[in-house]
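Every protein chain except one is present and positioned as in the full complex.
Order of writing sets the chain letters: A, B and C. Residues in each chain are counted from 1.
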Amino acid sequence: MAVMTYREALNQALREEMERDPDVFLMGEEVAEYDGAYKVSRGLLDEFGDQRVVDSPISELGFAGLGVGAAMAGLRPVIEFMTFNFAFLAIDQVINSAAKMYYMSEGQFPMPIVFRGPTGAALQLSAQHSQACETYYTHAPGCKVVTPGTPADAKGLLKAAIRDDDPVAFMEGELLYNFKGEVPDDDDFVIPLGVADLKREGSDVSIITHGKMIHVALQAAGKLQKDGIEADVLDLRTIRPLDVDAIMATVAKTNRAVYLEEGWPYAGTGAQIVSMIQEEAFDDLDAPVLRVTQADVPMPYAKNLEAMAKPSADHVVGAVHKVLYR
Amino acid sequence: MAVMTYREALNQALREEMERDPDVFLMGEEVAEYDGAYKVSRGLLDEFGDQRVVDSPISELGFAGLGVGAAMAGLRPVIEFMTFNFAFLAIDQVINSAAKMYYMSEGQFPMPIVFRGPTGAALQLSAQHSQACETYYTHAPGCKVVTPGTPADAKGLLKAAIRDDDPVAFMEGELLYNFKGEVPDDDDFVIPLGVADLKREGSDVSIITHGKMIHVALQAAGKLQKDGIEADVLDLRTIRPLDVDAIMATVAKTNRAVYLEEGWPYAGTGAQIVSMIQEEAFDDLDAPVLRVTQADVPMPYAKNLEAMAKPSADHVVGAVHKVLYR
Amino acid sequence: MAETKTMAKKPSRKDDPLQEHGISPELALDLMRDMLAYRRFEEKAEEAYAIGKIGGFCHLHIGQEAAAAGSIKPLREDDYVVSAYREHTQALAKGVSANAVMAELYGRSGGSSGGKGGSMHIFDEKTRFMGGHGIVGGQVPLATGIGWKVKYRGEDSIVLVFMGDAAVNQGAFHESLNMAAVWQLPVVYVVENNAYGMGTAFTRVSRTDMVTKSSPHGVPGRSVDGQDVLATYAFFRDLAAEVRGGAGPQFVDLQTYRFRGHSMSDPVSGTYRSVEEVEKAKSEQDPIALLRDTLFAGGYLDQAGLDEMDREARQTSQEAADFADTSPVPGPEALYRNVWAEVNPNGRLFFDGRER
Partner (left out) sequence: MAETKTMAKKPSRKDDPLQEHGISPELALDLMRDMLAYRRFEEKAEEAYAIGKIGGFCHLHIGQEAAAAGSIKPLREDDYVVSAYREHTQALAKGVSANAVMAELYGRSGGSSGGKGGSMHIFDEKTRFMGGHGIVGGQVPLATGIGWKVKYRGEDSIVLVFMGDAAVNQGAFHESLNMAAVWQLPVVYVVENNAYGMGTAFTRVSRTDMVTKSSPHGVPGRSVDGQDVLATYAFFRDLAAEVRGGAGPQFVDLQTYRFRGHSMSDPVSGTYRSVEEVEKAKSEQDPIALLRDTLFAGGYLDQAGLDEMDREARQTSQEAADFADTSPVPGPEALYRNVWAEVNPNGRLFFDGRER
């Protein structure tokens, strides 16, 4: 096992997949000469040249659509959004073109394209730069959504996403790029989409989450242990496809669950998963499933307000106490 | 009470609000000389002139943003999207500008703008023209979402939306425009946002829905009555603000609920409402709350497939039987 | 813009337009056959729509046949064509069978997309007809990406993308032309300029001429008379060679006129254009009549020959309608088919809780 940052893990995944398949190319703002705004593509320009690592103009709609066209014609584009906040400009091409092409053409045009970049809040980037965008991509059939929270997951899932024949919104976290962790040395380490990962085992309550929130969940689980509460922490890793069996298994075990996510509550990922739990595991539930989310406001700039707005381990602990009727 | 079509009701609401307030103007594709693609703005150009009823280029992002700027400067724009399917191109201006402006400026710039047009499927318009887009607008705080299902609601709610100081996504239904119904003569008939309407009373089960699906729900309720099942049909009318009290009241009465919506299931409106019901009325529930939605596929063109894809009264009846354990 | 002039409407014809444009009699007759086939196909679709065999939005190309034949016929099989929703005849021109297109309009399993795409979404991978797209301007970045692939692979195909005059006001158009210029992609951006976007005259939504729209991107723009199929063919034949030779992206203002309403649900004329305007165009600018006159004048064709061609065209479209009519509707299993190209072994992809 090598220890590396989340950034390095993504970089390795890109390098390995580009070496493996000449049809894979990376396009986005600042990905080449600048090594990426967050340095995820460091060194790739030198290694693969400017036909495969391409700096784009600031034209999100245009280069996202260019990627979709290239995928129709047989390439496997990796389109980097500097952050998903900017992808609102491109979402027409993701939903109306990429997610529907295979269906509208009755299978004539697979869409092996990855749209990747950070989602969610970093530090004090304010309302327009701090959105968790999962819901905009999970809602429509035809698009897969992947949200790795560790370096190993980042590497294994990005490789899987690039090899997948469907469009994948691959959502990273700006605050995760420097996060270090162990990554298997296996030079072809791929994690299949649709497999959740139990990041911590407990029997009293299930904390279910995805993306960078797994770290908040683990923090909460640590605090809870001090009160003698043992929590399962289930990391969904991919939210479409969704590992429903793993969700139902932890709920069947603990009979109590909290969904933690970084984004807004209304029609968030948690809403979907909570409604599925009550639908498919109604009799397993000893308490309602609660959700912990960002405060239901645009992200404020002020440090103290931002801290209040973000979901915290204490919020999770509070919700866990509620579902345990403590 | 006058009987009129949903189209005429919207037309009256626009005319009355434009007469009432010189700052209200209508802009969109084909709204002026063509009387609107669906004739909602018939006659308004002649009555108010081309400064207040304005044909735009096909530039959704541009004219949506133009509306937002005009609202910042004190006007009350009504921006028509020919359909919300095309608003994916404009959503950056709706979410990143309109929905956040008031907060980012700490209350300096209210955003009294209405984005309106049909959402959801009509008949055989295929994948890119048949989406129910509610989730894309309910998720982010700062934007209100209104979905009238009858002529009276269309008129009363559009007048309220135009008078509201927040951005409102006002979602109509192409298949509703010719639907006739009674509308109060009261020349200032306004329905406040956030008030649901019990469209039918029953005691055995709650069918909760919004938008054009109320008609499917009422059809289902009729069929259920034949089997001796009496259903409450609750029309939310506005899904943000959301009349939670009305939802919990019907669930408390029947202890069984089905959410019916036109769109896709994953992170749909139903997901939000079902998760709230289990959270806030856990002990009232005698069965899981089920959801009836569009088939989880892009809308196919073929008539028979489209009919299968749409949620039907029979789907609702089936779900009701399930929650009644019949 | 020198070329703009020479290419503009009504080029001063020499005695024989065929020679002027370097077009052989055989080719000219083929172009007549093609245009007749498109016209009769669309008329058949119109009939079928009227009796409810075709649903949804249906946008006819009647009046614009020369634009399709003249621009697509010069292409190679391995060239790509991308279009919007007014694409039936363009698909035919690229080689998609009339049966497959008509069956798609009927929503039948024999259609080019098995009936799941419909009138606005004709796709055919074999002939490289890349759709059939419904969002105005949405196909323009796609074509740019297809051009990217051609350059990426070092191939010598070219890409022809069609859009309407209203589409140039979409940001996607400008973003695409800029990228195509920066990367010198082999893409020809063709505006089928029929002067109206639905009910909006182009002059009401632009202060400048169409041909200028590519100027800020460094993409050359030229105009051509899209009702004159010989001029159009010659123009695209030469342009395709230039682009194949590395001339980079091009912009074309292909001037034409729509003889029908915007779609089957829209009026042919109204406040936005007068009956007289439409009738005048039909009598003076019908691309089929214009070619007929040329061919008659040159003695390449006579009435009997034309009638025979027309009989064939009507027969083909009738056969297409019969094929469509007898092609089975998609089976229920088609509903959930091809949502995903890869149904991962793990995890759930469908969430409607229905039986599949």
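The rule is short, and it goes like this: contacts are C-beta pairs under 8 Å (C-beta built on N, C-alpha and C of every residue); 3 or more make two chains touch, one makes a residue touch a chain.
Being a predicted model, the structure only gives us computed values, none of them experimental.
The hidden chain, counted over the whole complex, makes contact with A, B, C.
Only one of B:T150, B:T238, B:Q278 or B:T293 touches the absent chain when the whole complex is considered: B:T238.
Across the entire complex, the residue among C:G95, C:G218, C:G261 or C:G353 in touch with the chain not shown is C:G218. Only one residue from B:L10, B:L26, B:V40 or B:A64 touches the chain missing from this view: B:A64. Among C:H174, C:R222, C:R260 or C:R273, only C:H174 touches the chain left out of the display.
Think of the hidden chain as still there; on chain C it touches residues 169-175, 178, 181-182, 204-208, 212-218.
One chain is missing from the display, and on chain B it is touched by residues 25, 51, 56-57, 59, 61-75, 77, 92-93, 96-97, 101-112, 141-142, 144, 164-166, 192-195, 238, 240-244, 272, 276, 279.
Mapped onto chain A, the interface with the missing chain covers residues 29-30, 33-34, 37, 55-62, 85-86, 88-89, 123-129, 264-266, 290-291, 293-298, 300-305, 308-309, 315.
Assume only the chains that are shown with their structure count from here on.
Of the two chain pairs examined here, A-C and B-C, the one linked by more C-beta pairs in contact is A-C. Centroid analysis (C-alpha atoms only) places C farthest from chain A. Chain A and chain B have Cα centroids separated by 30 Å. For the pair chain A and chain C, the distance between C-alpha centroids works out to 40 Å. In chain C, 113, 115-117, 121, 133-135, 138, 171-172, 334, 339, 350-351, 353 are the positions where the chain touches two or more neighbouring chains simultaneously.
Within chain A, residues 61, 92, 96, 103-104, 141-142, 240, 272, 279 each touch two or more of the remaining chains.
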